[in-house]
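All protein chains but one are shown in place.
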Amino acid sequence: MYPALSFIGGDLRSIQMAELFASRGASVCAYGLDLPLSEEYNVSRALSLREAVAFGETLLLPLPVCAEKGRVNAPLCKNVIPADDLLALIRPEQLVIGGKFPADMLETLEERGVRCVDFARREDFAVANAVPTAEGALALAMEALPVTLHGARVLITGFGRIGRILAADLRALGAHVTAAARSSRDLAWAEAEGVRAVRLPSEALMQAAADSALVINTVPFAVLDAALLAALPHDAVVIDLASRPGGVDFAAAEKMNIKTIWALSLPGKVAPVTAARIMATTVERILSEEGGA
Amino acid sequence: MYPALSFIGGDLRSIQMAELFASRGASVCAYGLDLPLSEEYNVSRALSLREAVAFGETLLLPLPVCAEKGRVNAPLCKNVIPADDLLALIRPEQLVIGGKFPADMLETLEERGVRCVDFARREDFAVANAVPTAEGALALAMEALPVTLHGARVLITGFGRIGRILAADLRALGAHVTAAARSSRDLAWAEAEGVRAVRLPSEALMQAAADSALVINTVPFAVLDAALLAALPHDAVVIDLASRPGGVDFAAAEKMNIKTIWALSLPGKVAPVTAARIMATTVERILSEEGGA
Amino acid sequence: MYPALSFIGGDLRSIQMAELFASRGASVCAYGLDLPLSEEYNVSRALSLREAVAFGETLLLPLPVCAEKGRVNAPLCKNVIPADDLLALIRPEQLVIGGKFPADMLETLEERGVRCVDFARREDFAVANAVPTAEGALALAMEALPVTLHGARVLITGFGRIGRILAADLRALGAHVTAAARSSRDLAWAEAEGVRAVRLPSEALMQAAADSALVINTVPFAVLDAALLAALPHDAVVIDLASRPGGVDFAAAEKMNIKTIWALSLPGKVAPVTAARIMATTVERILSEEGGA
Partner (left out) sequence: MYPALSFIGGDLRSIQMAELFASRGASVCAYGLDLPLSEEYNVSRALSLREAVAFGETLLLPLPVCAEKGRVNAPLCKNVIPADDLLALIRPEQLVIGGKFPADMLETLEERGVRCVDFARREDFAVANAVPTAEGALALAMEALPVTLHGARVLITGFGRIGRILAADLRALGAHVTAAARSSRDLAWAEAEGVRAVRLPSEALMQAAADSALVINTVPFAVLDAALLAALPHDAVVIDLASRPGGVDFAAAEKMNIKTIWALSLPGKVAPVTAARIMATTVERILSEEGGA
């Protein structure tokens, strides 16, 4: 049994989630999703923000909740949805689920006793998204390299969620993978998964770099500095998956004429349907943990 | 110890092979490869076809030897290289290596006692090329699908070289793979490699099709006919890797609005450097088996 | 629809096959399988060889058909079943299926117009059995080595069915695998599957041997001769999976104090239920290809 769900703002992933929950029997309404919803499911369209907020026991906001300051992220909506208008309508007994709430919005809601859950902060969401991120990185690498990944020497910097899944994929495809990590724990994980491990930073890392056709960075600090970039073969490809400020000294790379690709938010770009399903699974777990709305 | 090698015609892969053999100490000349060869290796440039043929103990012709009837395949050459001119210059003691000789050229050469080896007919060459073909197909599939391969249901028709490597890659990436094959031997191989196997054709195949987000065909006969296409989900993607005439009824697919991709000659397109190395390895094995030139 | 099936002789695998076909609706009788058949299936017990042969449209003989000359292989039977008695009873319209028929028995039957199928000669049977053989070899290796397979250097001689499956298993467990093979085709397969490949014989093979904690031989000729054995580390373990005469110079190995294990007929020993299922699948395919009995 699902609570009544109101989707407010969002992109194609929100439409897919809305249809998914409707197909499972939930009462669902949407506001600010102006693309045609398919007829077969029972997603009603709220005529106003007020109607939408009134309808739901649980409100589903997009990822990120606000792309621009003060406005709910609603790229498919003809109208602006001011965040303050939304805030003013939310009732204390409602559950509000969204991704990357602005700090002030979260504070306001919690002061008023509204339960908020940020799915973007959950580890299960991050783990699940590491799969499309890794696959997107593979596709970029296949596109950029004049050689197959099979037989190629690949250096992965960082061995967290994305590093680990990427390493397993690359190894399965026949690449020779070296992982660089800071902690003894992550080095032990890399070795346990059959990957050569080098300490970050170390002389061994510089030697691994000198041998790599491809480097994929997964950590958001300055790992690929000018010294490490200078150690790479002249035709190496560098893919940075780290969120801002990234982990590559792009200016230095440009001077050295090294091909770099900064790939952000891959799941929604390379596998939007999978990305929507991951969101839906996470929302489903939140609803179950919160005991409905 | 290599024989003196003359490269005549060819594309970037020929340039890379020429440089590779030169870097290993062979005497190498090239004709009809008008892109700059790198300076560091000792590849001399023949001024005429006559000079090139005279130079080599072994002649290396491109893949295919002739793209148009009567002309040596030489996309980088300003001049036409008539096949008859080449034939007239070849001496009986020379070894001629190439890919996909026209039948009449092969006959003429063999009548004159010239040893010819067609590397495109060797199984080691075909096996090695199955790797970049499979990787190219993965890249196309990742690009075309709105979901990740991880978790997707994929049907592979045919379980020869490419089918087998593709299945292993897909399984490693987390796809649910079904392979369809005609022979009991290939069905046994599919099961041995952890892949669900269905007979081609069979009712079980039709059911597997109904469930597949992606179909990849590897056999050059009409497997994906209108009936099988009609069994697919409406948003399925079909990739055909089979050489002409292919294995898909493209007209039927278009009527049904099914997305199809006919991907030919993937190795040279998606991984030209690897493709060149595979050629070089094969040529090396031929030279060793033929005892030099 | 199955033909009436008579099982004559055999071991536990025959009992399991008999029960399997009965559970699928076949009329099944057994002679010479004196262990209790489970009650739940409808396997009738023939009181005499004559009755058993009369009952079946298809006769199912064991693997091997005769373990001792002149006697049907029937380790669970209190009586001897003379092969000649059996032959005298078989009718020309019957289909006889068994594993490794003695040449003279096959000749006699074929002269009399009886269709015989030897499942042990089928490639699908051999491929399917390569899986339990490889798993059995892994278990032996884990037992014999003081190190994990993960991280161990392993040399596989031969890259046919068993070599290929073994290599994939070992690689997946994190071993560093080198495969030695004679043909360019098998070398290309090894490389395509991410395994280092060396020619058999070659200097590179001797070097790989010097580095190997474990050698697994899969080819039935003298590959591991005194010279190769002498190149191994003193504490290496050698497992020979090749049928007689094997591929290891055991006398030389004993002198050098090298631990050797000669493991024959692994499927029936390490996974008897799987071995029976593989037989049943093969028999099922034979019945389907032969159009019933």
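Letters A, B and C mark the chains in the order given here, with residues in each chain numbered from 1 onward.
We take it that a contact is a pair of C-beta atoms (placed from the backbone, for glycine too) under 8 Å apart; a residue touches a chain by one contact, two chains touch by 3 or more.
Predicted model, so just to flag it, every value in this text is computed and none were measured.
Engineer: Touching the hidden chain in the complete assembly: which of C:Asn79, C:Thr148, C:Ser202 or C:Ser288 does that?
Structural biologist: Spelled out, the listed residue whose C-beta touches the missing chain is C:Thr148.
Engineer: Of the residues listed, A:Ala46, A:Val117 or A:Val131, which one is in contact with the missing chain?
Structural biologist: A:Val131
Engineer: Of the residues A:Leu20, A:Val96, A:Ala152 or A:Leu187, which one touches the chain left out of the display?
Structural biologist: In the complete complex, the chain left out is touched by residue A:Leu187.
Engineer: With respect to the chain omitted from the figure, which of C:Val237, C:Ala271 or C:Ile286 is a touching residue?
Structural biologist: Result: among the candidates, C:Ala271 touches the missing chain.
Engineer: Looking at B:Arg13, B:Arg71, B:Arg122 or B:His150, which residue reaches the missing chain?
Structural biologist: Hidden-chain contact among the options goes to B:His150.
Engineer: Touching the absent chain in the whole complex: find that residue among B:Pro146, B:Gly174 or B:Pro220.
Structural biologist: B:Gly174
Engineer: I need the residue numbers on chain C that touch the omitted chain, in ascending order.
Structural biologist: 131-132, 135-136, 138-139, 142-143, 145-151, 168-169, 172-174, 270-274, 277
Engineer: For review purposes, identify every residue of chain A that touches the missing chain, sorted by number.
Structural biologist: 122-125, 127-128, 130-131, 165, 168, 183-185, 187-189, 191-193, 285, 289
Engineer: Contact with the hidden chain only, please: which chain B residues?
Structural biologist: Interface residues of chain B facing the absent chain: 150-151, 174, 191-194.
Methods note: only the chains that are shown with their structure count from here on.
Engineer: Distance-wise, how many Å sit between the C-alpha centres of chain A and chain B, to the nearest whole number?
Structural biologist: So the centroids are 37 Å from each other.
Engineer: Counting in whole Å, what is the centre-to-centre distance of chain A and chain C, each centre being its mean C-alpha position?
Structural biologist: Going by mean C-alpha positions, chain A sits 50 Å from chain C.
Engineer: Among the residues of chain A, pick out those that touch two or more other chains and give their numbers.
Structural biologist: 150-151, 174
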